[in-house]
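For this depiction, one protein chain was excluded, whereas all remaining protein chains were kept in their positions.
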Amino acid sequence: MRTGVWLVGARGSVATTSIVGALALRAGLTGPTGCVTELPGVRGPALPTFADMILGGHDVVTTPLAKRAESLAAAGVLPGRLVAALSEELAAVERELRPAPSAGTQADRAAAIAHDLTDFRQRHGLPCVVVVNVAATEPAPRPHPGHADPAALRAALAGPDEVLPPSSLYGYAAVTTGCPYVDFTPSTGLRLPALAALADAHRVPYAGHDGKTGETLIKSVLAPMFAMRHLAVRSWSGVNLLGGGDGATLADPAANAAKVRSKQRVLGETLGYLPQGGSRIEYVEELGDFKTAWDLVTFAGFLGTGMRLEFSWHGCDSALAAPLVLDLARLTAAAQATGVAGPLTDLAFFFKDPLGDPSHALADQWARLCALAHRLHSGGADAPPH
Amino acid sequence: MRTGVWLVGARGSVATTSIVGALALRAGLTGPTGCVTELPGVRGPALPTFADMILGGHDVVTTPLAKRAESLAAAGVLPGRLVAALSEELAAVERELRPAPSAGTQADRAAAIAHDLTDFRQRHGLPCVVVVNVAATEPAPRPHPGHADPAALRAALAGPDEVLPPSSLYGYAAVTTGCPYVDFTPSTGLRLPALAALADAHRVPYAGHDGKTGETLIKSVLAPMFAMRHLAVRSWSGVNLLGGGDGATLADPAANAAKVRSKQRVLGETLGYLPQGGSRIEYVEELGDFKTAWDLVTFAGFLGTGMRLEFSWHGCDSALAAPLVLDLARLTAAAQATGVAGPLTDLAFFFKDPLGDPSHALADQWARLCALAHRLHSGGADAPPH
Amino acid sequence: MRTGVWLVGARGSVATTSIVGALALRAGLTGPTGCVTELPGVRGPALPTFADMILGGHDVVTTPLAKRAESLAAAGVLPGRLVAALSEELAAVERELRPAPSAGTQADRAAAIAHDLTDFRQRHGLPCVVVVNVAATEPAPRPHPGHADPAALRAALAGPDEVLPPSSLYGYAAVTTGCPYVDFTPSTGLRLPALAALADAHRVPYAGHDGKTGETLIKSVLAPMFAMRHLAVRSWSGVNLLGGGDGATLADPAANAAKVRSKQRVLGETLGYLPQGGSRIEYVEELGDFKTAWDLVTFAGFLGTGMRLEFSWHGCDSALAAPLVLDLARLTAAAQATGVAGPLTDLAFFFKDPLGDPSHALADQWARLCALAHRLHSGGADAPPH
Partner (left out) sequence: MRTGVWLVGARGSVATTSIVGALALRAGLTGPTGCVTELPGVRGPALPTFADMILGGHDVVTTPLAKRAESLAAAGVLPGRLVAALSEELAAVERELRPAPSAGTQADRAAAIAHDLTDFRQRHGLPCVVVVNVAATEPAPRPHPGHADPAALRAALAGPDEVLPPSSLYGYAAVTTGCPYVDFTPSTGLRLPALAALADAHRVPYAGHDGKTGETLIKSVLAPMFAMRHLAVRSWSGVNLLGGGDGATLADPAANAAKVRSKQRVLGETLGYLPQGGSRIEYVEELGDFKTAWDLVTFAGFLGTGMRLEFSWHGCDSALAAPLVLDLARLTAAAQATGVAGPLTDLAFFFKDPLGDPSHALADQWARLCALAHRLHSGGADAPPH
């Protein structure tokens, strides 16, 4: 099943790594390390293959994709030989990228986005185009009456206000065009009543929020461990040092707050109480696309004996995120093909701040993912959307 | 249901902490932090309460229990106020401790052990006495023809050879007396054909091996995390620095080898391949009952990008082990009461080197533990012993 | 030489530990671990002995010293046996503690402080009373015209304004009474033109600021290491997790800023450039008197190869600070006895934010400390003040 993957923020690190990776997989130049949808329990006939994926996207910047890929290779994120070997394929994707619409009212911009999506779908004859937001994290938007319902929203968008933050405007354009929407960031996306209603009305599946690629991934296995062993976590403090585009964005206190909030959710919901301490994000430009997270957990065992665990995670966000972007595109496309619509709460495995009220324990999330995959592969016959 | 708990190595750190803890729980002086059998999903009516537990045991050393408890309090393992408050109760347990039989053939010693177990059971009118081995780790025994089957074993024990290592001799005495047997150490215990056959013949349940209290506990959640994310673990190296009695014992290369082997099992079986690196144990007397484990994991993500995770675990082995000793006694007693016999493979949650061929992923082990608890609480009606 | 040690903040953790320690040393119940003035190169006849020290102080709180000591023993900072053995001696010190004067103008309060100091000196017949500030960190004060010179200051203090922060008011009372003054905190102390002039006029020696007990201590050896090896430090990021009184105070952003600034000074001045990254303080009440600092250093070697160093420091601030408080009292008293006055820049070894413009490399600071000690022990004959 040929499937479009439309990346919002298409020239960023995550998107570029996703594109190079998809092209390399298609060309047989690399293996699927990091791709969850290639594991037993998840893989299967309902998912579009890597060769089926057609890539495109929007961005506000204009750095050529090839140049971005070369920078990532120089920084050790991508292998230089892949970038060199895929120059023609990258040039082909370059031709599918469009500047982010910026003129007129938000209604005008939404229409321009929708036009680009429709044009992409038609030119390539694609039954499905999944829109994936991998743009920089936004601050939380101010409340606006237009957020309440579709009619109010439509009216407000035609006016002069900035009613929706960019992630939501793309979401609006996606769902009203019938495209599934995945928010890989902590931004607002479809988390407004008007947009959720629109998604339901258009019967599109959607997923989010905030790809789980580092500290929170580890928390989602360590916190259940403490819980299953009945150990009392007294404090859990973390610091995330990151460079790269997202680091600079998160230096903005409002964006930082959104991200930090989603990072702590796993603890309270898994342990049943919130330990002392917090999680902090610091921008250190020198670290580039690599991120170091350090966490200290202090806990009490039997008879109150104090103990501690520390971990340091030195990860490459783009290398961790990119295969998940492809996974989510595959799963969401399969969901749409099978008639599953609405919030895909069974994809909590991928997110720091998942839709719905799911378990934050990774093993539970894995079980739900496998169950969803099973339903998709068996045609969705017995699949209630939930 | 009143239940005897007979500790082999009853004057060691783990046993002393188990005893003080059980007494403190019975007296309402502490809460059940660290006790898995008090968690929703596991707790229930089939388990003996802490007040139901009668404690006794064997040891080769003669340090008074109260003195051992005071040393542990001075070292920060036990709260001094508990030890002071429980002096009478500790004296009562002291009267239930017996010197480890050491005279005569192994048959004579087994008979002396069995006599002590039977005497304990009768004096207290106990329907069940669970024997738990928390003595120091032994080296692997030399092969002996007596290991092959019960008849050969019986004949060999009557001779002059040291046919069985101590953990197995206690296991022999336990099962032939109808007592469930739990091996909390990496020692041999019932892992000899003759002893497994005897346990089956006497219809006693048994569990083991090697309580999972530190580095391996963490491995059992982190390794599944890497597997579920399809990340390629390239190396996993660890070092365990420990003082205390077990540290000194493990300085013996043969014992070290046994422990290290059980520590690595989780990686190979969870990941499906064995990464480079190993796990090493070093004795540092100064650390006392606390243990520091440090692990470095290097792994590859999408397109081969190299990343790494380090963790340091600073735990108190006795404080982690003691509540599990009580948990295992409760569960094993309930199993016997419900008619479940043979190897309790559903207790893999507690062990580094579990019986049978179970998953090493902690979440899977938790699910099996909950299922077992459910069967026990519902009377075992539908419970095939497996 | 009998010497008074007057502690501002005398009921805090650092002061209580200093008092218990001095009493224990006097009674021969402990050794001088952590006391720099007992090392070869520093020790000698000019320093008052521990038996010579008479302790007193001010505090705004009224918790009995014995109770504070018991809390510290319960938290593992002090050995309980020492606190028990020294109850009489602690009661004697308790009688030397005075409530911090709080009524009237700042001139009134300064007079009340001076009265308490003079009374202490006279009752005990002390040739010298050293005032040591170990009270909680203050925010930086607002500029005030009274800070400019002694005359302006005297006039301003008689008015209704809060001209001086507490650390400076104590410093004012100390120097005008002829008492040496040591600021162990990052607060203002004598760092105002009027107060420096007064200290010079009264010929008293003084020292500060901000005792070097953890992360900065390590920086003061690691940063010179990078410099001596010509390695290019690209980023140096740190986080300090601390509970206890100081932690709560430093949660105040203004106080935090003062402390963080003094922590970074060592890097810029040792390396000759300021790497990226910063040092942050987080309050985690659960950690109590213990502090965990974690630092990540990224650096480039030959041909630009990127490397990294991480460290975690788990220290007890009171146990690290208290012996230095005694060291500083001994050295400052000896300085006054030898006729050395003004800022004791040769004591940079003890401080994060030392007076003057000294090297921040610990080895250089050690050499200067030894040279000062040598001058003091040889009677100060050839001793230019600094």
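For clarity, chains are labelled A, B and C in written order, and residue numbers in each chain start from 1.
By our rule, contacts are C-beta pairs under 8 Å (C-beta built on N, C-alpha and C of every residue); 3 or more make two chains touch, one makes a residue touch a chain.
Owing to the predicted nature of the structure, the values given are computational and were not obtained by experimental measurement.
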item: Option from C:Ala100, C:Leu157 or C:Leu362 whose C-beta touches the chain left out; value: C:Leu362
item: Absent-chain contact - pick from B:Gly278, B:Gly342 or B:Pro358; value: B:Gly278
item: Omitted-chain contact residue, chosen from C:Ala140, C:Ala197, C:Ala232 or C:Leu274; value: C:Ala232
item: Hidden partner interface residues of chain C, rising order; value: 17, 20-21, 24, 30, 32-36, 38-39, 76-79, 82, 217-218, 220-222, 224-225, 228-232, 300-305, 307-316, 319-320, 322-323, 349, 361-364, 366
item: Sites on chain B contacted by the missing partner chain, in the whole complex; value: 234-235, 237, 239, 241, 275-278, 280, 282, 284-287, 292, 294, 296, 298, 308, 310, 312, 314
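Rule of thumb we're sticking to: only the chains that are shown with their structure count from here on.
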item: Where chain A and chain B are represented by their mean Cα positions, the distance between them in whole Å; value: 43
item: Inter-centroid spacing, chain C versus chain B (mean Cα positions, whole Å); value: 50
item: Touching two or more other chains - residues of chain B; value: 76, 310, 312
